[in-house]
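Excluded from the complex is one protein chain; the other protein chains are retained at their positions.
Coming up: chain A.
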Amino acid sequence: MASSSLLRRAISSAPSSSLLRPMSARLFSSDETVLSIETSVPYTGHKIEPPSRIVETSPKELLSFFRDMALMRRMEIAADSLYKAKLIRGFCHLYDGQEAVAVGMEAAITKADGIITAYRDHCLFLGRGGTLVEAFAELMGRKAGCSNGKGGSMHFYKKDARFYGGHGIVGAQVPLGCGVAFAQKYNKEGAVTFALYGDGAANQGQLFEALNISALWDLPAILVCENNHYGMGTAEWRAAKSPSYYKRGDYVPGLKVDGMDALAVKQACKFAKEHALANGPIILEMDTYRYHGHSMSDPGSTYRTRDEISGIRQERDPLERIRKLILAHDITPASELKDIEKEIRKHVDDAIAQAKECPMPDESELFTNVYVKGYGVESFGPDRKEIRATLP
């Protein structure tokens, strides 16, 4: 269960926090009545009996899903404009459309469980408890960023919440995730690691190497394929002989999940965690969609139609789905949801303003963290004669 919402976490670190608190109380956010909701799409299992379609939730959880996803959505939209204003450099991959995966997964697991992902990492970082200011500062390469401004968009990390970060090379994070899972098993932590990758990365060879190892040693690794149907600009069916990614583990069981439904994702992740702790790896295929292009340099409209994107927005949008559920169960009036969104917008703007105030990292940071501190290796300047700094 999501014990606290992202928004509240984010607020606690921001000066404008008093703005939202009374409102959160006004909403019935403490109502924990059990609601049973059926997922609209059934699960499909591969070598495994899928979990029930009836998901238990509560008004409190639905509201926190709504807030978290709205916050993620807003953050990504803001990152889009910051990138276009050249305040974010490097490459920037946005998560909007896929929020249900981050939020649903977070609701099913604890901070003892690890998450590792590729470069589309902003929202997972927020989900793990990262703050907006840290996120925006990192995006803009400022000192207060979660990687001290040295990583940028693709490299968010949060060690205390076991977020093993964003990785820039397609598919390279999955074997790492299996290594993390091995350590968890070895240390008898009773925790699992979710290794996320896209449908494009699903065709990388190292994925299968990692899968074999995990299955061989029954590691508590959960491979989550976030299938947004396009590996960069190539549609899944052009790149994959079998786009049924949940089946591609062959000897490893898999589950296909509606990745646009946070509740379905929650149920699946809970199920997968239990399975992984008892039996070893499992593949979850999250059927989802990204509204933006692959990265900011991809308009996202050359290989798919605008109608396709707007169709998904209308029919499957994860945020709208939760909004409808909230309204259908008469939890909160629509106007209050609008108010929440307005507050979020303001909150994001405040975080951006705060991040912009933040200084750049020191120049010397260029040379730090290349090796362990005090290792004594010299880094040379453009010419060996000119700078000779022992790495701090």
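Here are some notes:
We take it that a contact is a pair of C-beta atoms (placed from the backbone, for glycine too) under 8 Å apart; a residue touches a chain by one contact, two chains touch by 3 or more; residues count from 1.
Convention: contacts and distances are computed from a predicted model.
Choosing from "mannose-1-phosphate guanylyltransferase", "DNA sliding clamp PCNA", "Large ribosomal subunit protein mL40" or "3-methyl-2-oxobutanoate dehydrogenase (2-methylpropanoyl-transferring)", the protein name stored in UniProt for the chain missing from the display reads "3-methyl-2-oxobutanoate dehydrogenase (2-methylpropanoyl-transferring)". Touch with the chain that is not drawn comes from one residue among A:S36, A:S297, A:Q314 or A:S335, which is A:S297. In the full complex, the hidden chain is touched by chain A at residues 86, 89-91, 141, 149-155, 168-171, 200-201, 203-206, 231-234, 238-240, 297-298, 302-303, 360-361, 363, 365-367, 370, 379-388.
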